[in-house]
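Pasting in a structure now, in structure tokens, and then I'll have a few things to ask.
One chain of protein is taken out of this complex; the other chains stay put.
Each chain gets a letter, A and B, in the order it is written, and its residues are counted from 1.
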Amino acid sequence: MQLVGQVPLKKKRNKIHPYKFALWVACAAIVMMFAALTSAYMVRKSGGNWLEFTLPNVFYINTLVILLSSISIHGAYLAFKKNNHKLYKILLSGGAILGLTFVTLQYQGWQELIAQGIELKTNPSSSFLYVISGLHLAHIIPGIVAIVLAFIFAFIRKQEVTPLSKLRLELVVHYWHFVDFLWVYLFVFLLLQ
Amino acid sequence: MANIDTTKEAILEVGHDHGHDDHHDDHHGDKYQSSFVTRYFFSLDHKMIAKQFLFTGMFWAVIGAAMSLVFRYQLGFPEADMEWLQPLLGRWIIVQDGMGSLDPEFYYALVTMHGTILVFFVLTAGLSGTFSNLLIPLQLGARDMASPLLNMLSYWFFFLAGAIMFSSLFVSTGPFSGGWVAYPPLSALPQAASGSGVGMTLWTLSLVFFVVSVLLGGVNYITTVLNMRTKGMSMWRMPLTIWAFFVTAIIGLLSFPVLVSAMLLLMFDRGLGTSFYLSEIFIGGQALDYVGGSPILYQHLFWFLGHPEVYIIILPAMGIVSEVLSVHARKPIFGYKAMVFSILAIAVLSFIVWAHHMFMSGINPFIANIFVIFTLIIAVPSAVKVFNWIATLFGGNIRFTSAMLFAIGFVSMFISGGLTGIFLGNSAIDIQLHDTYFVVAHFHIVMGVAAFFGMFAGIYHWFPKMFGRFMNETLGKIHFWGTLVGAYAVFWPMHYLGMAGVPRRYYRFDTFDFSSSPGFDTMNQFITIAAVIVFALQILFIINFIISALKGKIVKDLNPWNATTLEWTTPTMVPGHGNWPGAIPAVERWAYDYGKDSDDGKDFISQVTPLKEGEHDGGGH
Partner (left out) sequence: MTTVIIITLALIAIIVVQIGRLIELSASIRGEEEAEQEANNRNAWGMLVFLFVFLAACIYSSAYYAPTMLGYGIEAASEHGDSLDQTFNITLVLTGIVFIITHILLFWFAYKYRRKKGKKSIFISHDNKLEVIWTVIPAVVMTFLVISGLETWNEVTADIQEGEDYTEIEATGYQWAWIIRYPGADNLLGTRNFRKINTANNPLGQEWEDEKNLDDFHPNDIVLPVGKKVRVRITARDVLHNFYLPHFRLKMDAVPGMPTYFVFTPKYTTEEYRQILKDNPSYQGPADETEPDGKKRWEAFEYELACAELCGKGHYSMRKVVRIVSQEEYDAWLKEQTSFYDQNVKGKAGVDPLLSVSHDDHGHEGEHHDEEAHEDEGHEAEGEHSEEAHSDEEHNEGGH
């Protein structure tokens, strides 16, 4: 095999794996999509004819849920690095369950709104709420799929800390943190608006 | 930006990139490489993906241009009998009293499809997709993209988007016909235009897949440029092509998601009855339930993509032209750093000028002030680029290859079309020019023809790298001179129509006196005939392309243009997957040492040649 990097490198700054970098770039694109929606929200709101309503209580709880899930997943990652397989599995499953809880509760939140008579078509303000939270949920789901896959692999595969397995987990963790903080941003945005 | 350094270890970690043939870790091993399907269809090799983008782009270019001929025929010869087109266009030709005429609805569908196809499928995917894929790894000294898999998916999403758009041509209510900008309410209500039904649904779907394709590609290009440069290839040693592709990808990545958001809200309005864009509409004999939406909101979101989009189209062409001018003038590109900074300036400004498309849409006139200022500032970096290109020719030793001719043609087109932008960017003048043929002339010259010229320059220049053969230069020159004269013949007169106030997107001009002054019908016929000739020349180009790819003169010299850049250092003309079978060469100097004597008696010094003692890199003093 002809090695590419046989020449020793003099400088070794931020060593970022291309995949990880690619993920961040992709996240930037997702941020732009939500930035567009939230700016549209602000522009539209200033236009008047805007129904004010309080966010469903479930959303507050849910924000906590998703933050906990982020912490849990991060703990799982640290445990993985330290080769603590048991803790890794526990925390990973914890994160996955919390993630699924988030999805269910988000749905609950919508039900709560509908019960109040605030439906998709009621007013642009409610339309925006459903679209923004729905689109966020659409980004949560691939995250959960990835965690569940990691979870399955944790049981059927021998766990070794190789650069490759570490990278894979890192990608999952980074994405999950991203969608979590995205929700926090959206939640705070909706709250303040 | 430059502090994310190339580390070979990082690449080795995943192990997908360390050899020329076993490039991907788990799914695609060696054994799949030889299969026909993975080689030509689901290829992971960036060079094959580049060709796929190119071929698909060419296919769409022919379709899109052929559509323009049909509506040009209508505009040039509104009284002509079109019955003979019926076998091709079927029910869209209305035959009455033995005279066939084009259905106005279909005229608008053609205009819409022409715009969408050319802007997105040809000049975005076909241009940036082709050359970013071909050149980024080759000119940076990488074996492939950061993720060949995503790269392949990028193409197939593009293909899917194309397939959906193509299928929309055959639905019974016709393809979308509300203009490529798809402004609601026209695009939202099937009652408003028959193309706004299924046609629009397919259009939206196609564009969403297209955005996915652009994003997958963009993520890859950015990552590859920042992380996978060979040793010694600092950012300031990258050829301008790479700078252009890199910045293009960043612009695309930040602007295309906004289009998805705009489309998402539009889909909700169309399908689920929300009122994001619609308000107080009475159509088809009934008042609709929408209240409180704003069509202008859509325009803001659309142009937030739409304006950067024109730079997504033109920047790669600029990069290619910079490279081709320098190589064939045998001179370093003049003001390399100024060129890079102007690309960056254009990129930044492109995000804060979008509302100059909306001066007449009812936005607050005060806000327009800000957008006028930013818009006209863009003229400065653009002017710098033009002056630098011209200065590059000064004192050169110019070889008029077809590539070089098209590069010079590009500069001419860019000047002509760019200068008219100064009129349109000025809101006061835009009052009379907005939505007239002046706009049509402006953007066709500056981003249509110019981008095509950049693309042609690139194809003629890198054809040897793609196919190991030369294109026929004589036909290339016929192609160039014909297209240069022909394209000006088509688009230059449109300025005059626009200055007479003739609105664009008119099915015929005789409904108004001011749009049918004496001489205009002759002018429209002239434009149409010129368009047919230009189209025929492009067919000639495609014939030349195909014949040359199969039977053209074989390239014997590994560096046929005497270029300094890395893509010409591969030991075979058309490298296999992995590009360099041996070690990747390290870069020792910038990409533009032309006109310097090398030790082996050549007039250029390759990027891989170490600097001599006391020699400054980058032409610095």
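Observations on the model:
The rule is short, and it goes like this: contacts are C-beta pairs under 8 Å (C-beta built on N, C-alpha and C of every residue); 3 or more make two chains touch, one makes a residue touch a chain.
Note that the structure is predicted; figures quoted are calculated from it, not measured.
Here the missing chain is touched by one residue of B:Gly57, B:Pro295 or B:Gly319, and it is B:Pro295. Note on the undisplayed chain: of the listed residues B:Phe42, B:Tyr488, B:Trp561 or B:Trp580, the one touching it is B:Tyr488.
Checked against the full complex, the candidates B:Gly76, B:Gly126 or B:Pro185 give a single residue touching the omitted chain, namely B:Pro185.
Screening B:Leu272, B:Ile431 or B:Val574 against the full complex identifies B:Ile431 as the residue touching the chain left out.
Listed residues B:Ala66, B:Leu149, B:Val171 or B:Leu419: the one in touch with the omitted chain is B:Leu419.
Keep in mind that, in the parts below, only the chains that are shown with their structure count from here on.
For the pair chain A and chain B, the distance between C-alpha centroids works out to 34 Å.
Of all residues in chain A, those touching chain B in their complex are 1-7, 9, 11-19, 21-22, 25-26, 28-30, 32-37, 40, 43-44, 47, 49, 120-121, 123-124, 127-128, 131, 135, 163-164, 167.
Chain B meets chain A in the complex at residues 3-5, 7-15, 17-20, 25, 143, 146-147, 150, 215, 218-220, 222-224, 226-228, 231, 253-258, 260-262, 264-265, 268, 272-276, 289, 291-294, 297, 300-301, 304, 581-584, 586.
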